[in-house]
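Have a look at the structure below, then the notes.
One protein chain omitted, others in place.
Chain lettering (A, B and C) follows the sequence in which the chains are written, and residue indices restart at 1 in each chain.
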Amino acid sequence: MSRRPQSEKALSAADAVDKISNGDVMMVGGFGQAGTPLFLLETLAETRTRDLTVISNNLGEQGVGLGRLLLNRQISRAIGSFFTNNPDAVKASNDGEISVELLPQGTLAEAIRAGGAGIPAFYTPTGADTELSRDKEVRAFEGRNYVLERALRADVALIKAGRADELGNLTYDKSARNFNPAMAMAASLVIVEVSEIVPVGHLSPEEIVTPHIFVDHLVESPNADN
Amino acid sequence: MSRRPQSEKALSAADAVDKISNGDVMMVGGFGQAGTPLFLLETLAETRTRDLTVISNNLGEQGVGLGRLLLNRQISRAIGSFFTNNPDAVKASNDGEISVELLPQGTLAEAIRAGGAGIPAFYTPTGADTELSRDKEVRAFEGRNYVLERALRADVALIKAGRADELGNLTYDKSARNFNPAMAMAASLVIVEVSEIVPVGHLSPEEIVTPHIFVDHLVESPNADN
Amino acid sequence: MLTIEESRNRILRRAYAELETGSVVNLGVGLPTALANLIDEDRSIHIHSENGILGVGPSPRSAEDSDPALINAGKQPVTLTPGGSFFDSATSFAMIRGGHIDVAVIGALQIDESGILANWLVPGENVLGVGGAMDLVTGAKRVLVVTTHCTKSGAPKIVKECTYPITATRPVDTIITERALFRRTGDGLQLAELGDGFSLESIYDSTDAEFEVSENIPVFA
Partner (left out) sequence: MLTIEESRNRILRRAYAELETGSVVNLGVGLPTALANLIDEDRSIHIHSENGILGVGPSPRSAEDSDPALINAGKQPVTLTPGGSFFDSATSFAMIRGGHIDVAVIGALQIDESGILANWLVPGENVLGVGGAMDLVTGAKRVLVVTTHCTKSGAPKIVKECTYPITATRPVDTIITERALFRRTGDGLQLAELGDGFSLESIYDSTDAEFEVSENIPVFA
């Protein structure tokens, strides 16, 4: 007889997003819709939570995911790498409704990793002597210029994993991994949308990508294959 | 019928260590003996290769692994975190036969990762305002002091993995993973001692820890369970 | 005149021939991603996608075969080749920035005569993103630009000096258009091949940059 897995970290989506406060800095995992916690974002869009600073590679698509929060005017600031694919984001930026900070995608990923790894700042060759980093400190090492980039951290991260065990250990599904593991380490509160919660021991110690110590809450997605 | 896996990267231990030159900077994976490429090191100890700068957490144990290279006087410089457990290393350092640079273990690991990740330097709180970093640059961010640490790279890395597929994708065995994945990314030439080479497709895309692009040569260990 | 489709196919075929067997290649969003469908398995070219895939295979045969968790950097469904693997974004860009990608194939808005690329922002247009372009041009061992020779309005893309914001201070190595192939030699560009049907004169007319011309000029079709 198999029992239904029960996790102390399991929460309804509504209870989970209730932990997000006005003005929070919020990381959101995903690249396009792969690995994006759409169920959590749709639930957050039903709340009155506002003035969020979002750190995410994209700002969703029109009316979907972060795109819906944007239309709801729940977002006041966004840090990411590629928002062009959401015309609403471009318009909101042009109209001054949101302030935007663009980072090269690799710098975004590394800054999030640094935030979780206790590294306050690092040097990267990417963007050196380009317009994108014109206000940033530049330093030469062995004759090559590098940009000083600061780590990113957040009050809360909404991420999407594949399977979780009851302790909160996570695996990911193919390219839906993307920004999720690094964000799980870089936020004070980590809420994870998962396809399935399995008993402890069902995930091999070698296949766990995000150990449970990074995970605060698990929310099962209603879409089995999402 | 199963065929015997054949990899274009497979090499004998002797041919593999023949690629190491006098004066090379050489990373060596492992923590204690777990994840240490002992077969490669024993083979290297049979050569006349000398004047090596070794980057490794430990300097082997007395007469074993790097400890044997040390007794052979093949090592002139060592960068690592904990050499105390090899009395020969302490003696060689006291006698001026090797020069030693000690780093906190986390700084060693992060510096190797940075070397592979194109990050020339990073700041860490570890060691700030202690004797170990007294000659290093210190900088305050938000009122806390951090040490500027430079990335580490090597001419060659000797690492130990669990299974490899024919392309050179690698998995690791339990805590034998340690420094090996980061070193695989931080050296110009990467030689891997493996327990077994399996056909392509036998490793799941999710369980591969080191993708094949980091691996130059595979050497099968004669000890099946080593 | 070539149709847009014919131009694209010619550029992709020529770019494909530039890739060495066994090499690790990142395909930029847009025209470059279509290269994945040309790869002959026997050549074992390994396609890297910056969202965390090594071993991108061709597009799935049908919509039912496509997996929303398996997309390329252009967010299109792809497949995985045998021996492929997945990793997170931080690791993926460690590969790129750390010099582990042999070739980045990437699009262009402008390339100047020293090989400097601008490909992320047209001032005044509604662009709010840079993506992975800066990391790729900075970090790949070799940068191969694939682009139409001129803009839609007929203006040269290969110019004396970029007027758009540059992507990196590191110059590109090879430029392939439907009309010509340029290689960077020293500080400048050298016209090395001509697209079938285009004269050297027509390249001078449609190119603002100064360039040298190699002694032999093969033609590609």
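We take it that a residue touches a chain if its C-beta (ideal position, glycine included) is under 8 Å from a C-beta of that chain, and two chains touch if they have at least 3 such contacts.
Keep in mind the model is a prediction, meaning the values are calculated, not measured.
In the full complex, the chain left out of view touches A, B.
Among B:R68, B:R163, B:R177 or B:H212, only B:R177 touches the chain left out of the display.
The omitted chain makes contact with just one of the residues A:G96, A:G143 or A:P205: A:P205. Chain B meets the missing chain through residues 31-35, 57, 80-85, 87, 89-91, 93-94, 100, 102-110, 112-113, 124-132, 145, 172-182, 209, 226. Chain A meets the missing chain through residues 113, 115-119, 165-167, 169, 185, 200-201, 205-206, 208, 211-214.
Note that in this section only the chains that are shown with their structure count from here on.
Distance from chain C peaks, on a Cα-centroid basis, for B. Centroid to centroid, with C-alpha atoms defining each point, chain A and chain C lie 29 Å apart.
The multi-chain contact residues of chain B, meaning those touching 2 or more other chains, are 117-119, 205-206.
Annotation for chain C: residues touching 2 or more other chains are 80, 86-87, 93-94, 96-97, 139.
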